[in-house]
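All protein chains but one are shown at their positions in the complex.
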Amino acid sequence: MDKSSKIVRDPIHGNIKLKDHIVKLLESPEVQRLANIKQLGFAHLVFPGAHHTRLEHSLGAYQIASQISKSLNLNEYQKDVVSCAALLHDIGHGPFSHTLESLLLEKFGVDHVDLTEELIQGDYGIFESGEKEFIQSQSVHKILSNNDIDREEIINIIRGKTSNMLYLGQILNSTIDVDQLDYLIRDAYYTGVAYGMIDIERLLQTLVIHEDTLTIKRKGVGVVENILMARGLMYSSVYFHKTARIAELMFSKAIELIPDLEPFEFFRMTDAEIVSSLKKMGVFQHEIVTRLKYRILFKQAYSASISDLDEQALDKIRDLENAAYRRQKEQELEETFNIPHGHLIIDIPRPELLVSEPRLHKTDIFVVDRDEVKTLDDFTPIAEAIRSRITPDWIVMIITDEKYRDAVSKKAETLLFG
Amino acid sequence: MDKSSKIVRDPIHGNIKLKDHIVKLLESPEVQRLANIKQLGFAHLVFPGAHHTRLEHSLGAYQIASQISKSLNLNEYQKDVVSCAALLHDIGHGPFSHTLESLLLEKFGVDHVDLTEELIQGDYGIFESGEKEFIQSQSVHKILSNNDIDREEIINIIRGKTSNMLYLGQILNSTIDVDQLDYLIRDAYYTGVAYGMIDIERLLQTLVIHEDTLTIKRKGVGVVENILMARGLMYSSVYFHKTARIAELMFSKAIELIPDLEPFEFFRMTDAEIVSSLKKMGVFQHEIVTRLKYRILFKQAYSASISDLDEQALDKIRDLENAAYRRQKEQELEETFNIPHGHLIIDIPRPELLVSEPRLHKTDIFVVDRDEVKTLDDFTPIAEAIRSRITPDWIVMIITDEKYRDAVSKKAETLLFG
Amino acid sequence: MDKSSKIVRDPIHGNIKLKDHIVKLLESPEVQRLANIKQLGFAHLVFPGAHHTRLEHSLGAYQIASQISKSLNLNEYQKDVVSCAALLHDIGHGPFSHTLESLLLEKFGVDHVDLTEELIQGDYGIFESGEKEFIQSQSVHKILSNNDIDREEIINIIRGKTSNMLYLGQILNSTIDVDQLDYLIRDAYYTGVAYGMIDIERLLQTLVIHEDTLTIKRKGVGVVENILMARGLMYSSVYFHKTARIAELMFSKAIELIPDLEPFEFFRMTDAEIVSSLKKMGVFQHEIVTRLKYRILFKQAYSASISDLDEQALDKIRDLENAAYRRQKEQELEETFNIPHGHLIIDIPRPELLVSEPRLHKTDIFVVDRDEVKTLDDFTPIAEAIRSRITPDWIVMIITDEKYRDAVSKKAETLLFG
Partner (left out) sequence: MDKSSKIVRDPIHGNIKLKDHIVKLLESPEVQRLANIKQLGFAHLVFPGAHHTRLEHSLGAYQIASQISKSLNLNEYQKDVVSCAALLHDIGHGPFSHTLESLLLEKFGVDHVDLTEELIQGDYGIFESGEKEFIQSQSVHKILSNNDIDREEIINIIRGKTSNMLYLGQILNSTIDVDQLDYLIRDAYYTGVAYGMIDIERLLQTLVIHEDTLTIKRKGVGVVENILMARGLMYSSVYFHKTARIAELMFSKAIELIPDLEPFEFFRMTDAEIVSSLKKMGVFQHEIVTRLKYRILFKQAYSASISDLDEQALDKIRDLENAAYRRQKEQELEETFNIPHGHLIIDIPRPELLVSEPRLHKTDIFVVDRDEVKTLDDFTPIAEAIRSRITPDWIVMIITDEKYRDAVSKKAETLLFG
């Protein structure tokens, strides 16, 4: 990021030009911290190129938002709030992106969007102890208020809850929002998977505002179908990759088993900092971060897909969705096989993920055809097909240390369902 | 890296297929540690996509080495040692790649190649305290000896010192070695700079072994010219980028000023670990790692290129090449301007870099034309032109905290040369 | 095509290596003629980059067939017939590819596959009058018989009718055949449309022969979904593009109206030759080829999609499927508006195209999952959705000279249905 020229080079979007106050936001500690948080958590253990961070992604979302703002002919106020919202939408993310999200929700009832909101309002800080005195750059909320940029509206856009100008919120929250557009292309680029190609230029040509709503013209149906398909394929080949999931489960377990857990501090940390902290919190935690460093992962001892199981087994799965019960079951199994605590994990992907990932449901873009507003389903059966495409491949999985795998593997089904 | 299928997906080379013992080497702690060391040190502070690591690069070098071995029709023994050498050539690298290299050399007289050799021989270990007990995977030297792969020859290849089969050493040490071929393409891909495109397929077609030496056919001259040019352009636009250099200088200064420095421990660390260690070693160290985390860099207060200076000034520059004298001069300047210790740094890029980077001198590939061996210079003036292309842009630079910049800027020339 | 090195450079597949008898086939007049026949007919009038020919496509199909043969571990006999079949599958094509196909079928009851068969058998020749004496290269049927390559089997493969080794025929006739794989990628590349990206490498990994049938492994479902989607999107954005269709209709009309039509001669011509011949066959023909040369196209005066029409209108459309009746209706309309003969054309896209293009029905690939054979529909709703995706956009269209457009436009609906 060469500040003088205010141009940043991005492998995806080429040269990204930044106006004055955007440069300031980019230099803020909240945004720079994102350069230390991997976009895809532990996916680099499967796709070795996937070390990209939330910072590049935020810049990319900013760039697409600017392009959309321009092609929709938004006014200066709208352009400002939309592009700031795109740049800032991820500042509340904890280390390793989504990895700790469910813990955050379970313990404190908040998610990364709530933290983003607090950071924008200046109600929460990201500094680790002792850092503040070395920081010369301004915080996000200061920059925004100094430049008279409407913080409430930015938060509304990030939450997709703009009251009168619906389209502003949809630029960041819809079937074709800039968040997804950037991450699909970017994650495909850094993993080397061939599926994320999206024709942004063509999409831009087909977007229109119709009755305050972001819609596409008839000729844009193909581009949107392509985005939906890219999304579906990236989920099955990258986002729900089993090996990356195993690493995440190991890491979450290490956090969960911290004695006297007070995890809120963790969320302001970077990837490197949480790893460094964990190391000192117990033997199990030290083991896990060492294993992740050297990629010595737990192995799958058992897994089943929805079509493998009968109704009775599916009932048991539903019980296991309860975290407390699942942890109790893990301990039972550990005792049965004489496995040290923390070394056996049962994974029940969140039920709302089972029919399809929540975002996959969002095919809520409307189509304007000869002045009539229609749904995407009026033009193509693809949207519906993507919605009902089942991911991930497993409904239950047990992982454990390699040396216990065979033993667990033989009895898993009986012990779980029998 | 999906172990069962032994195929790794790389954004540069596509699917990389790995044989059994290569899979074992890839899973060794020495190689996995490279996933925690950024290929380009602090370049991501300038090119936000540049978070790629030595691991991907090592896999890429392995892949090209395998392709060359195949196209040269090497025998199984040769294929094995060459491909292992390519995969292992960087395992001795310290954190942030080249950043600490000069310190290592100054204090202990060794470089990363020496450490690579010791690791291959089993004379040195990479584990941090307490890690070893959690590691189930075999070390590199064990895997090599279990598979009867000649460790001496691997080291010779990495050092470019194969005695009778010169070409084996040249595959890893020459104008067109696999190390450079991979990093030029890869660094271009992750930075988004447009210069690193190289036609590997075409290069493969033009390589031949002639009298035990790796040479190219007449029709390969264009490909090699292209490689030389890509190298020259990557050096000026990426490897010698001033802002990334400033971050490196800050980081090196933080290491240099550790009281009672015993830095050897540092070299086995990862990027994250050295940052975490530094934080606790003093206020200045804490400041520097905090500034790097949030990208609050020192600024250039003065810089001069070779054509800006007269003979007398150049003499003073030569004096400043001496590290002890340079540090003394830094302190003098700090006292003059009342700058806290460590906050002013004089950079004299290594003299051997001034006419051109050492590797740029290596245009040592020979050309076979109708059975005669000729040099590249017989066919093209490009090689010579690249050799004499001066890089980097500055011969001396002073950097300091933003608040002291103007004061230093005004008097720098007088104080240095006057 | 540098013959000495037997390597051809292709923008899609990189270097394509050719064995001896393949080089001979490539040099045969039948295959070289394809360099004079545009792959996409008149699509370059819409996508100016789309001048690529059947020759590159045939080479590409050959290359993918060779890769599949290798990854399926076929024996030498099988490799030979499959790769020859891929290289030769299009040699029977007439000028502008599919443009004249329906005329060929209507008048003579043959299609380009029948002509391909006759050429392979040596029962038909491609030479224009006077050419033969200048030709030194061997004909396809000679090369095949000199090299003892089984011509019957090649024809069976091209027709998808291999009796015992079903998979051989499927390599050229199935959901994932090499013909489509190449043209989807290639047509996307030359038109600049973003949809044709297909991960061939990944597809190769997932193909297996199961009980004599070409099938994919479970993990290949995503790749096949991607191929289906690419196909669907290429049809709607390129293959059924209205403007290219208008050019085709004009050209077909020029052929149709040749007095004393004896069109069989046309099929051996190249694009340039048929244009040159037409010019001398009447004023209307001269007009049409001049207009196509300078891109002065007829305009759409009326069009309707299936949802625009009521049952009664649809009945009339069905009547218009009959070519004789349609031509009579065209003349009626011409007389009504005082339009010179040939200047008004009614297009009724072939009924079998209405629910979806015939090839879109082919989602006939099977999936092997833990030794069971299943259909693609067992794993994904995408295949079914693609099958039912309606293309093209119009069920009836009237085109005419710009100057008559408005007049026709106003009364078209009444005159057609009323």
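Just so it is clear, A, B and C label the chains in written order, and each chain counts residues from 1 on its own.
Everything below uses one rule, namely that contacts are C-beta pairs under 8 Å (C-beta built on N, C-alpha and C of every residue); 3 or more make two chains touch, one makes a residue touch a chain.
Only a predicted model underlies this, so the values are computations on that prediction, with no experimental measurement involved.
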item: Visible chains that the absent chain touches, using the contact criterion stated earlier; value: A, B, C
item: Contact partner of the left-out chain, one of C:193, C:320, C:396 or C:416; value: C:193
item: Which residue of B:386, B:399 or B:416 touches the chain not shown here; value: B:386
item: Among C:73, C:136 or C:164, residue touching the chain not depicted; value: C:136
item: For chain A, the residues touching the chain missing from this view; value: 5, 7, 14-15, 201-202, 205
item: Residue numbers in chain C that touch the chain omitted from display; value: 1-2, 8-12, 14, 27, 29, 32-33, 35-36, 38, 44-49, 51-53, 55-56, 59, 130-131, 134-137, 189-193, 243, 270-273, 275-276, 286-287, 290-291, 293-296, 402
item: Contacts of chain B with the absent chain, listed as residue ranges; value: 193-195, 197-199, 202, 222, 225-226, 229, 232-233, 236-237, 380-382, 384-386, 388-389
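Operating definition for what follows: only the chains that are shown with their structure count from here on.
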item: Interface residue identity across copies chain A, chain C - same or different by half; value: same
item: Two chains joined by the most C-beta pairs in contact, as defined above; value: A-B
item: Between chain B and chain A, distance of the C-alpha-averaged centres to the nearest whole Å; value: 33
item: Centroid distance [mean C-alpha coordinates] between chain C and chain B, Å; value: 51
item: Cα-centroid distance, chain A relative to chain C, in whole angstrom; value: 43
item: Contacts with 2+ other chains: residues of chain A; value: 193
